[in-house]
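A protein chain is absent from this complex, but the other protein chains hold their places.
Chains here go by letter, A and B, matching the order in which they are written, and residues are numbered from 1 within each.
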Amino acid sequence: MTETATAPAPARDRDYAEYGLCGFLALTGLVILLDAARLSNNTTGVDPLGPKPVPLLVGGALVVLAVALAVAVARGSRGEAEAGEDIDLHSRADYKTVLLLIGVFIANILLIDLLGWVISGGLLFYGSAIVLGSRHFVRDLVIAAALSLGTFYGFAIGLGVALPAGILQGIL
Amino acid sequence: MTIVVGFTPTAAGRAALLAAAEEATRRQMPVVVVNSSRGDALSDPGFAQPADLDWVRSTLTDAGVSFTVRQEVRGREASEEVLDVLNESNARLCVIGIRQRSAVGKMLLGSNAFRILMGAPCPVLAIKAHADG
Partner (left out) sequence: MDNLELLLQGFATAATPVNLLLALIGVIVGTAVGVLPGIGPAMTVALLLPILGELEPTSALIMLAGIFYGGMYGGSTTSILLNTPGESSSVVTAIEGNMMARAGRASQALATAALGSFIAGTIGTSLLVLCAPLVTRFAISLGAPEYFAIMLLAFVAVTAVLGASRLRGFISLMLGLTIGLVGLDSVSGQARLTFGIPQLSDGIDVVVVAVGIFALGEALWVAAHLRRRVADVIPVGRPWMGKQDFKRSWKPWLRGTAYGFPFGAVPAGGAEIPTFLSYITEKRLTKHPDEFGKGAIEGVAGPEAANNASAAGTMVPMLSLGLPTNATAAVMLAALVSYGIQPGPLLLQREGELVWALIASLFIGNTLLLILNLPLAPVWAKLLRIPRPYLYAGILFFASMGAYAVNGSSFDLILLLVMGVLGFVMRRFGLPVLPLIIAVILGPRIELQGRRALQLSSGELKGLFGSVNVSTGQFQLSPIAVTVYLIILIVLVWPLLFALIRKALPVKAQEALEVVHEERVHPQHADDVSVEPPADPEAREKSRQ
């Protein structure tokens, strides 16, 4: 029959990482305030408010909220990490995989203009699949190539979407 | 001393289980039933559902054989799981099911079956599914 509510993600008395979040929010708020301060607020008849107020408001709000959150965290508030069908919150977070994925992503950013979408995107798919655990090395390569060629021909050439050809310019 | 059978809810898997039950009765040994999935996909036809496991249990109970069922989902290939159990449990015999393959496929065994054959520390009994399933 239906299970009663499963326990939420492992409860820590205080999630110290949340203070990091507060710090980030406060920092962002300050950056916005500083950036807004250097704006010249020429108000005109057409624009009585000027470009300054909203950034000041948002920046200020972020700082206030950061403090409020810090207080809340100190009193035990815990952000509920988002659950989902593919999510298993009961085990430790696997940051290695995430960092590897980000690495593969950055590789794509660096290579895409040089090597073109077909190669770079294909590598992105292949790398990601492997990082995520797939072990069919040859099959994945084939799928990656098919996807990148398919999307290039279909979208870039077919629909005119802007995708770089890179090194393969002229061959495709 | 045990008999290890790699089970899947397919005709070949069921045939393997029946053969394992027969062997276990003959040799008077307990059976370890192994089923697994990498768990990569939400739906895996090789993964034994509760109904399949019920069938396994009732079949083995009817045969008067003692048994344990092991089902793992931890990102490893079926062959790895079976080989692990073979090594751990002092197996005397490994029973696996192999399925009918096309004319070309007949030249190649499934990769799992192949790896088990090559890596098993004991004799391996490969059972083909009956023609009528």
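Here, a residue touches a chain if its C-beta (ideal position, glycine included) is under 8 Å from a C-beta of that chain, and two chains touch if they have at least 3 such contacts.
Keep in mind it's a predicted model, so treat the numbers as computed, not measured.
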| item | value |
| --- | --- |
| Residue ranges of chain B at the interface with the undisplayed chain | 37-45, 47, 49-50, 53, 57, 68-75 |
| Positions on chain A where the hidden chain makes contact | 1-6, 17-18, 21, 24-25, 28, 31-32, 35-36, 39-40, 42-43, 45-51, 54-55, 58, 61-62, 65, 68-69, 72, 77-89, 91, 93-95, 97-98, 101-102, 104-106, 108-109, 112-113, 117, 121, 124-126, 128-134, 143, 147-148, 151, 155, 159-164 |
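Operating definition for what follows: only the chains that are shown with their structure count from here on.
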| item | value |
| --- | --- |
| Whole-Å separation of chain centres (CA-atom averages), chain A against chain B | 43 |
| Chain A-facing residues of chain B, complex | 38, 40, 42, 75, 77 |
| Of all residues in chain A, those that touch chain B in their complex | 85, 133-135 |
